[in-house]
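The complex appears here minus one protein chain, its other protein chains still in place.
Letters A, B, C, D and E name the chains as they come in the text, with residue numbers starting at 1 for each one.
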Amino acid sequence: MADGIVGPPDALVAPRFSGPATFARLPRLDEVPEAPLVVLGVPFDAGTSYRPGARFGPHAIRAGSRLLRPYNPELDLPAFELVQLADAGDVAANPFSIEAALATIEAGAGDLGAAGRRIVTLGGDHTVALPLLRALSRRTGPLALVHFDAHLDTWNTYFDAPYTHGTPFRRAFEEGLLTPDANVHVGTRGPLYARSDLDDDAAMGFDIIRARDLETLGIDGVAEHIRARVADRPVYISIDIDVLDPAFAPGTGTPEAGGLTSRELLGILDRLGDLAIEGADVVEVSPAYDHAEVTAIAAAHVAYHLLTLMASRIARATHG
Amino acid sequence: MADGIVGPPDALVAPRFSGPATFARLPRLDEVPEAPLVVLGVPFDAGTSYRPGARFGPHAIRAGSRLLRPYNPELDLPAFELVQLADAGDVAANPFSIEAALATIEAGAGDLGAAGRRIVTLGGDHTVALPLLRALSRRTGPLALVHFDAHLDTWNTYFDAPYTHGTPFRRAFEEGLLTPDANVHVGTRGPLYARSDLDDDAAMGFDIIRARDLETLGIDGVAEHIRARVADRPVYISIDIDVLDPAFAPGTGTPEAGGLTSRELLGILDRLGDLAIEGADVVEVSPAYDHAEVTAIAAAHVAYHLLTLMASRIARATHG
Amino acid sequence: MADGIVGPPDALVAPRFSGPATFARLPRLDEVPEAPLVVLGVPFDAGTSYRPGARFGPHAIRAGSRLLRPYNPELDLPAFELVQLADAGDVAANPFSIEAALATIEAGAGDLGAAGRRIVTLGGDHTVALPLLRALSRRTGPLALVHFDAHLDTWNTYFDAPYTHGTPFRRAFEEGLLTPDANVHVGTRGPLYARSDLDDDAAMGFDIIRARDLETLGIDGVAEHIRARVADRPVYISIDIDVLDPAFAPGTGTPEAGGLTSRELLGILDRLGDLAIEGADVVEVSPAYDHAEVTAIAAAHVAYHLLTLMASRIARATHG
Amino acid sequence: MADGIVGPPDALVAPRFSGPATFARLPRLDEVPEAPLVVLGVPFDAGTSYRPGARFGPHAIRAGSRLLRPYNPELDLPAFELVQLADAGDVAANPFSIEAALATIEAGAGDLGAAGRRIVTLGGDHTVALPLLRALSRRTGPLALVHFDAHLDTWNTYFDAPYTHGTPFRRAFEEGLLTPDANVHVGTRGPLYARSDLDDDAAMGFDIIRARDLETLGIDGVAEHIRARVADRPVYISIDIDVLDPAFAPGTGTPEAGGLTSRELLGILDRLGDLAIEGADVVEVSPAYDHAEVTAIAAAHVAYHLLTLMASRIARATHG
Amino acid sequence: MADGIVGPPDALVAPRFSGPATFARLPRLDEVPEAPLVVLGVPFDAGTSYRPGARFGPHAIRAGSRLLRPYNPELDLPAFELVQLADAGDVAANPFSIEAALATIEAGAGDLGAAGRRIVTLGGDHTVALPLLRALSRRTGPLALVHFDAHLDTWNTYFDAPYTHGTPFRRAFEEGLLTPDANVHVGTRGPLYARSDLDDDAAMGFDIIRARDLETLGIDGVAEHIRARVADRPVYISIDIDVLDPAFAPGTGTPEAGGLTSRELLGILDRLGDLAIEGADVVEVSPAYDHAEVTAIAAAHVAYHLLTLMASRIARATHG
Partner (left out) sequence: MADGIVGPPDALVAPRFSGPATFARLPRLDEVPEAPLVVLGVPFDAGTSYRPGARFGPHAIRAGSRLLRPYNPELDLPAFELVQLADAGDVAANPFSIEAALATIEAGAGDLGAAGRRIVTLGGDHTVALPLLRALSRRTGPLALVHFDAHLDTWNTYFDAPYTHGTPFRRAFEEGLLTPDANVHVGTRGPLYARSDLDDDAAMGFDIIRARDLETLGIDGVAEHIRARVADRPVYISIDIDVLDPAFAPGTGTPEAGGLTSRELLGILDRLGDLAIEGADVVEVSPAYDHAEVTAIAAAHVAYHLLTLMASRIARATHG
């Protein structure tokens, strides 16, 4: 490893089915406390409206990440050698009180990110994006949101509850955590409650690239659209794994037919290397509905690409 | 709801995992007996040649439909407000006698459709398309068939049995239920018994768009081909869920590799809004082979799009 | 059917895989509003501490109940002809607020039980037993609790939350809903937090028959112990399906090895016919973890035996 | 191998996961045409009233049988060396006509058994027992039936169909294939249609050992009861795998809670070595509902014990 | 059948879920010993680095192949009538010694191929490609390798082991079994150990078509690239089923997100009919991770297309 960076155990010596249960078998944060980029688990799913179980998402994604190797050929980058990476473990969120959990998650993310450390979060349901944005935006100011999801997640309330996995980005918009004109949903599809869902969403400054737009825009077109919209603003990338078609991600809570393939999702991400990514998450992996780790492996790959992009940007900033 | 139309319970008050077990939690037909468009279950699979279990298909598709919401953004239509929709329950088909079951299904569909009511049927194996066509064509005359399937289903007999899930459209052709020159298979693939299978099929006036033609025609090209062939004839759309690749529809009886994606299938359907759709079915969902409701959810989405298209046409006819 | 009682559709005419999706295909309460004994679904699992998903329990148990037939040979009683039975549907409980859900469930059960109607509840997680006991005890006074479960469910708080699936019976005791000296746990096993868990439990007047006591007491001994303890007090029977070994009930949230067989559980229940059963529940069926409906079918059988016992008692009271 | 008997490939040389796909990797009947005892597959399930799929039962049981080894320590017998065993393959039964299938199965079993060859049949649903009894009783005269099952299978008709998996033994009784006073059901449990089901059954000369009688009689008591009832009559043993609890046999079509353990079933069988077993079957394995081959392996063990018992009797008859 | 060729049993008489357990129910090689093209099982997985279980691959692929029919419409060829096909059974490879197994496999393939007979192998893990290439190249000289796989399989050693499923093609290159300038990987994706993995691979004369190149090249472009590179050299086609995305092939040992669809893979293969295919394999099917035979059916289709291509070439060579 370059520069004293500590990586995973050598898979040619310790089989990948053995050893630490951290993300990609990376060191724990207590082993490498100066790591500027970390993976954080948020095992929380009390905001789920349909199939629960994303509380087991961090465990499942970590298990699915054991197959990852250090070099990312798509981006031509040694993912684990650019900067020190670490697994920061889990936030212990209250499973019975959404409000209490939001506070704990925000505090945890705030502490972790205090010195500018970046975080890739493994959810948990999508509710967790709100406290993560709260904590992050204190440092960065309003963020442009690039949101991969089958759903808008800008609904208002559900059962009178303001904080659920269907509402984080309306709350974030109302709280001024997001830029008013640079957000974009990617992969939207499936029925809504009413046409006003779209109107409300547009009023919050969101742009929509529907799943079926992939057929016409292609991967390049989608990525170009995102880059143009976001430009050089600080960005948060939030990836609900249900942006993938249920064939590619059965292990999730509110699946909708007609989604993206994993090749499309990874292809789009790899074209976003120039964005100023300040934080990211991969959420809504519900392993009780997964099979053969298909969903968990897709999510692990997504997190790996996010880590590579973010590590590369940090390294460029550090080393010129 | 507009015009006194009764819809599903409000999902923001009654969670979608609770409440009536009807399709999309729509009212039962006995609650809204004037409904001009209904969903009908036909739990029957005695015509199956390989993996049985489609008798549980209606139950599974209804369970998978609970996630559906009222507004269809792809078609920009409030699916459940255009006309009154209802779930007409199941036909109680004899599981031990194909002939007896055919008679019961035909009678049930005939009664339901007597006053011009349209039906979207949830199968059951593909055998059920024959009695449905018999009942429907008595009112409409010969129908153009748009048939999504991995298979031709125009075989002659199997084990000397004339009525199985591999033969409904040959029987329908022989009985004069279909137009001679406007039928089309979409999604065909996989091995056949002999080249004569194709010759026989062509002699019955069928045109074939193979699954792999999607690679060259694209969604637009396929839809255009269908529209051109069918023109303004009355149409029956029959969708064997095995038109999807096994990755998208594992829960079916005779899966063939190399199929459509759910995005392709829904995209084609949404471009058929101008067709004079008189009836439709979604068949061959066999939930014992499904996982995480992937197949059932895809089938529920397909039925939802069929309902939206048909409701829109009825509403246009009614309201000018 | 005797006495104008409406039963399920004749399974020799309408296959059991077709027809209404009610419990055992019984009529809905709105069809037979005078029914003195009903099945009620409570799809709620926000009180779950480990594997969630019991919100889908009522749906799964109803699906598993389709196989049930009308005559109970173990008790030599025509289960569906003793009194009119009905399926009362689901309570629409708030998935995001435990307190709000408790209020809704209590109100729903209170309304249903107003005129002395008895309820067999299908959970949902065990939290729901508290509002059910609140509603029921208003009519009956303090109840003797016969509690089948791997766990005590008399813990105090969890994450400061007073109302979870681990605490209903401590709350019920504190609120005076239970008799102080006639309660009994059956099937307890597995690790606890501390020995004080047992001391606290004993202080609340609970007696414990451990799972492994079945080896020495046998079914007869256990039933005799329960009958002796409860005597002629009004009784509530609460059955957490995890009282069964995970081999018999994999589809549950906090499984513990070393449990009862389904033959033992049904055998004990059938010996409790003399108890004054005022209400009962079967909870903690989490179908995402089930296989081939093994858990759901066991729970359906349990509910069927509870219904038979309770219907028989009502019929005896009515007809002398 | 003794006496020129051909057994399976040596598992210490050819791994048990390789090699022939016959039962226990035994030779095919065309390789050892003189074999006096054979395994026969009857892949047929058109007589199924609930979950179908037993058509794949013979394939699944053969796959589950690969783990079997040659020496049966419970019976202290070299199972594959007593007489020549063979796998006779499958009967090709018509999946669309129960009557046609019955004729084919009867003919196939008749040809196979012509020279006194014994058959252990792998089903298939329980309908197949009728043609097997027809063929066998032509040689042996009326047989005593030892019937392991959750159900009675002496119902009359279902949907007017006389031949289904719920009726074989009423038909057999009516046709004079069974002795009038020596039949016995073992493992019965679960709800019936009416008390008259029991009366009808008793009138056909059946005795019932319920599943829960195991708790009091024990394995020895049950076996003793069977032996006393059957005495020295020619016997047919028919084992519906649903006699096992769903925990032990999830892969079946009409599961009922409260069943036998596999240890109990095998223990009873091993005590029936003195009976004059002329034929036997293991039916109702439906692998789509199985998990990890649990059901298939149990069925394979059951067939293995039946083969050992029958081979031993043939060997004793042959060699004195 | 033409020319005395023996095919599978007629599926219109013997259901496809019955009969011989050979590939596509084709005759065994001992029945048609002159067959010039055979299917061979190699149940071996001791070279697996992550999820094992490919030892059950041949059994699973054969089970998945029962649905195949005789006529291949994509290639417009009667697959089973071009030349005599046969199933040659399994090689009994030592599960505990990779070296011993390699020797056995090489010997087995050598014997089978002695008279120029071609083999399509069903693996087994990818280690088995090495002995197959050793045996084949003795007759053909160095082969051009067309290698479909998520991985390069040109690593050097793993745990000091030279022969594993990650190293066969480096060993083959070193041993001179491959042409130095005509090999190509198709479908590569996912992280590597280091950039040098790519350098080493290139130095061995490999060209890479990445999975995501499908987005730009399309099926035609990929096939054209392969044909141009290989030209008229003798070719070996090795297909690791993990070239498919995990959605299409969950049942494999080292899945990587972002793979090919089955439609793409079959489409490419069908365009390679002009290549001089001397041998082929389909490997790494691990059925314990499969669902509803999705992977096994995809692999069976792949093998079917390989057989059609190779049979057609043999027939052309034979008959002019």
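In this section, a residue touches a chain if its C-beta (ideal position, glycine included) is under 8 Å from a C-beta of that chain, and two chains touch if they have at least 3 such contacts.
Just so it is clear, the structure is predicted and the values come from calculations on it, not from any experiment.
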item: Partners of the unshown chain among those that are drawn; value: A, C, D, E
item: Option from E:55, E:118, E:212 or E:263 whose C-beta touches the chain left out; value: E:55
item: Option from D:78, D:110 or D:162 whose C-beta touches the chain left out; value: D:78
item: Contacting the left-out chain in the complete assembly, out of D:61, D:128 or D:297; value: D:297
item: Chain C residues that touch the omitted chain in the full complex; value: 49-50, 157-159, 188-195, 197-198, 210-212, 214-215, 245-247, 250-251, 254-259, 261, 289-291
item: Interface with the unshown chain - residue positions in chain E; value: 45-49, 51-53, 55-56, 94-98, 100, 158-161, 164, 288-289
item: Sites on chain A contacted by the missing partner chain, in the whole complex; value: 9, 13-15, 17-21, 41, 43, 55-56, 58-59, 62-63, 89-93, 95
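Keep this in mind: only the chains that are shown with their structure count from here on.
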item: Third chains touching both chain D and chain A; value: B, C, E
item: Chain at maximum distance from chain E, centres defined as averaged CA atoms; value: C
item: Approximate Å spacing (C-alpha centroids) for the pair chain C, chain E; value: 55
item: Computed distance of Cα centres, chain E from chain B, in Å; value: 37
item: Of all residues in chain B, the ones touching two or more other chains; value: 13, 15, 17, 49, 55-56, 95, 158-159, 245, 247-248, 261, 289, 291
item: Chain-level touch network, classified as line, ring, star, complete or other; value: other
item: All pairs of touching chains, each written as two labels joined by a dash; value: A-B, A-C, A-E, B-C, B-D, B-E, C-D, D-E
